[in-house]
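In this view, the complex is presented without one of its protein chains, the others remaining in place.
Labels A, B and C are assigned to the chains in the order they are written; within every chain, residues are numbered from 1.
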Amino acid sequence: MPPIKRTKFKLAPEQLLEMFYWLKLIRAFDERLSILVKQGQVRSGVYTGIGQEAIIVGTCFGLRKEDFICPLHRDLGSFLMKGVEARVMMSQMFAKTTGLSKGRDSALHSGVTELGIFGNTSMLGANLPIAAGLGYTFKMEKVDNVVVAYFGEGASNTGDFHEALNFAGVQQLPIVFICENNQYAYSVPLEKSMAIDDVAIRAEGYGFDGVAINGNDVLAVYQASLGAIARARAGDGPTLIECKTYRWHGHSEHDKAFYRTDEELAMWKSRDPIPTFTTYLRARHVLDDDKQKAIEERITTTIDDAVEFALNAPDPAPEDAVTDLYA
Amino acid sequence: MPPIKRTKFKLAPEQLLEMFYWLKLIRAFDERLSILVKQGQVRSGVYTGIGQEAIIVGTCFGLRKEDFICPLHRDLGSFLMKGVEARVMMSQMFAKTTGLSKGRDSALHSGVTELGIFGNTSMLGANLPIAAGLGYTFKMEKVDNVVVAYFGEGASNTGDFHEALNFAGVQQLPIVFICENNQYAYSVPLEKSMAIDDVAIRAEGYGFDGVAINGNDVLAVYQASLGAIARARAGDGPTLIECKTYRWHGHSEHDKAFYRTDEELAMWKSRDPIPTFTTYLRARHVLDDDKQKAIEERITTTIDDAVEFALNAPDPAPEDAVTDLYA
Amino acid sequence: MSKELSYLEAIREALAEEMRRDPKVFVLGEDVGPYGGAFGVTQGLYDEFGEMRVVDTPISESAIIGVSIGAALRGYRPVAEMQFADFISCGFDQIVNQAATLRYRYGGRASVPIVVRAPSGGNVGGGLYHSQNPEAWFIHRPGLKVVAPSTAWDAKGLLKAAIRDDNPVVFLEHKYLYRRAKGPVPEGDEIVPIGVAATRREGADATLLTYGAMVTPSLEAADRLAKEGVEVEVIDLRTLMPFDKAAIFASLDKTNRVLVVHEDVKTLGLGAELSAVIMEEKFDALDAPVLRVTYPDTHAPFSHVLEAFNLPNTDKITAALRTLVAY
Partner (left out) sequence: MSKELSYLEAIREALAEEMRRDPKVFVLGEDVGPYGGAFGVTQGLYDEFGEMRVVDTPISESAIIGVSIGAALRGYRPVAEMQFADFISCGFDQIVNQAATLRYRYGGRASVPIVVRAPSGGNVGGGLYHSQNPEAWFIHRPGLKVVAPSTAWDAKGLLKAAIRDDNPVVFLEHKYLYRRAKGPVPEGDEIVPIGVAATRREGADATLLTYGAMVTPSLEAADRLAKEGVEVEVIDLRTLMPFDKAAIFASLDKTNRVLVVHEDVKTLGLGAELSAVIMEEKFDALDAPVLRVTYPDTHAPFSHVLEAFNLPNTDKITAALRTLVAY
């Protein structure tokens, strides 16, 4: 697999701290959601990305507002990073009018065009042809915006994945395809859903490069994305980045995940992206106790506020069940 | 791309002559069809495989009755080689009751399970999941039969192609996937439908081998198939063989094919699989004038007989338009 | 002899018994293996029948259905599970074009005995993509059968019938009923025949046609009317294609009034066909127009408030019955 060009980058301390903030915020948001589900306060299917945060942070960091993301079910954090308020996302999970879909759906089936966020259906892989369409408009306009499109390794077995990546390859579209390879598709382990080790290799069948990287290292993800994004902005077409990772929770909060061993989980927890990055920041004196505390407090406040806001927000009016079908 | 093991083979003179017969018969059948279309006697969409015969002959030669083929629109010859009488195939094109579908469809949308022939819908790529299902039954039964499944390079861009090949890879099914890469999908040249040179490379994304070979050399096709079939029979899973070729006629008999140059066509006609093989046979003294004449006469008789049979065969009864919907 | 089972357990028992009875029966789908299915329907089957007959598939709905068709052609009786009925749209072509037409285009020489199990319906807070009722698409397509049991008894007996049926059957399992509908189930090998409705309550004043999760609220509404001296005959269609015209007409001849209740949306939901058929063939028997209580023409929202607005319920059915009998 041809490696994409290593892109040198230098992040200022504030930027590194911002990355840290996002990692922690996304983790905290998902953890709170998990509790809210257990408490019966959130009734929707919740698919946390706990353990996978480095992927979202590394790929979304520094994206322009005009750039588009096409997230899947575990990528709530990407909505936050692209500018949706925590309050709004929490409202969405509570099915309140203050959410993105006015209560019509929970989870991530709604988007915000102005912020460059596409909200997919539940159908895995179905976001990828849309990503191709968005990318095609950037190409038509000759602007250097990009699309970042996410999918699990399981979703890479859908027909839509194939048709979309092939189209993107033929048209050399400015798209970065991010595979979150967390080893399982619901209960099905990688080896039962494909006969290859690296999803990245599939990129070759579409005429562009694929790389497999450590998805739990936010800087590695950032670096690979930088390279792929630069290539896309320069008009040199798509890249597939496969981020090896692991989800700590079950498929959804209702899944006890008996299909995997405690050892496996423990091994992956030892590769938690957050402590790894924390150590890095502390070793470089970017982060200290005070700064960490301040960030953690900010996060707690943000999430407490979001939950309170969502709890108190109005339910939709029943009649809204039949509006907004046609423009 | 890892080459599949070169398989040594030795064909007796009679076998070589049989190959010659098939090449010529299939060519003659398609050419007659083409004339019948021009005469207005056959009204269906006819998609000839003229120029591509070596692929069918090389892949079907020596298949067992129990082996299955899953042909696409240009592969009429494979029906003949698997044991459907020319009369029946001709009747099918004339929409007569003596055809495979009793007049319900022309072309190749009907099959014969007893002869190991699956008849696809028109939907390109839709035969490949079926091939996987057939292969899966051989695996369940632990028998060493194989499935040979055909598709154009254009069809390799459909979602079904991807889902089927992935499933075949995961399950290590006894399937040989044959890509007839004739450079065009209707009017669309390869480079507008994929950003790669060799469809064969796609096999890697499914965990098995792909090879690209000269599809106009019947012995090269035969040799590659032998290897792939042996692998499949041994339980070692699928292979993708991409046969580079060219169709001489338009996409269908109604297509004037303005999208390609006369030079290109002439170049490919110079690689006609039949004279190439004829020279080979003559140089080895397998074929002489008498034998060739006898074969050609046999072919003419077969086809004349088929046309006469089909012409005189009864049309379906009108009421048969609404029967055979349910078992 | 009978015992108490839930609707879900009854389905599981039907699968297990059919798999024991006939080695040609096997199940395939996402997470149906060791995990036992997203809803637990296939729990235990993997242990009993092994991985060849309880097949975890990649996320590839089209391949799941296509593989089933291929296996069916070789005499197998595959039972494919869609994780949610909603995802059947991703395998749509294989059902409507491949399976539904095969017998017809083969001139009656083959059949496709597959069952596609599809957990359907709402009232479980599933939102847009975990609540759909896709029956109408398949009722509309010639060559398919569609079944939708409302009780544990029927779930078992109809699934057995579906597996033994030589045609492709779309088997709609209502998610709301999985654990809520409990009841007697025959111990032995009892079949509930496809195409036969069940009268759940007799009455001479009006006929109520319904199925699936709507049977219970329909019966409740009938009870309310009974207190007002109006006796409503409640017919559970059980099979939606072919629906039991004889039973419908017999009841109508007695009551001269018909209400159709279904959870699917109104426009071109099954109620439309029932109404039209009654119109055509029983106009003079009608003392009032056939009325419909259905989901409005909208999507399934996640918010409980919104979903409750949409779902037909006892109140809405009662009101419609009053209108009908007062006509």
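Brief remarks follow.
Operating definition for what follows: contacts are C-beta pairs under 8 Å (C-beta built on N, C-alpha and C of every residue); 3 or more make two chains touch, one makes a residue touch a chain.
Keep in mind that what you see is a predicted model, and the values were worked out from it rather than measured.
Contacts of the undrawn chain with the visible chains, over the full complex, involve A, B, C. In the complete complex, the residue from C:204, C:246 or C:279 that touches the missing chain is C:279. The hidden chain makes contact, of the residues B:107, B:147 or B:287, with B:107. The residue from C:97, C:239, C:255 or C:318 that touches the chain not shown here is C:97. Across B:59, B:121 or B:302, the residue that sits in touch with the chain not pictured is B:121. Although one chain is not displayed, its contacts with chain A can still be listed: residues 99-102, 104-105, 109-113, 118-123, 126, 128-137, 139-140, 159-160, 163-164, 166-167, 170, 323-327. Counting the whole complex, the residues of chain B in touch with the unshown chain are 43-45, 95, 101, 103-107, 109, 121-126, 154-155, 157-160, 185-188, 192-194, 258-259, 315-322, 325. Residues of chain C in contact with the chain left out of this view: 86, 89-90, 92-93, 96-97, 100-101, 104-105, 128-129, 136-137, 139-140, 142-143, 241, 265, 267-273, 275-276, 279-280, 283, 286, 288-292, 297-299.
We adopt the following convention: only the chains that are shown with their structure count from here on.
Centroid analysis (C-alpha atoms only) places B farthest from chain C. Measuring from the averaged C-alpha position of chain A to that of chain C gives a distance of 37 Å. Between the Cα centres of chain A and chain B there is a gap of 45 Å.
Annotation for chain B: residues touching 2 or more other chains are 159-160, 163, 166, 170. Residue positions of chain C touching 2 or more other chains, listed in rising order: 57-58, 60, 62.
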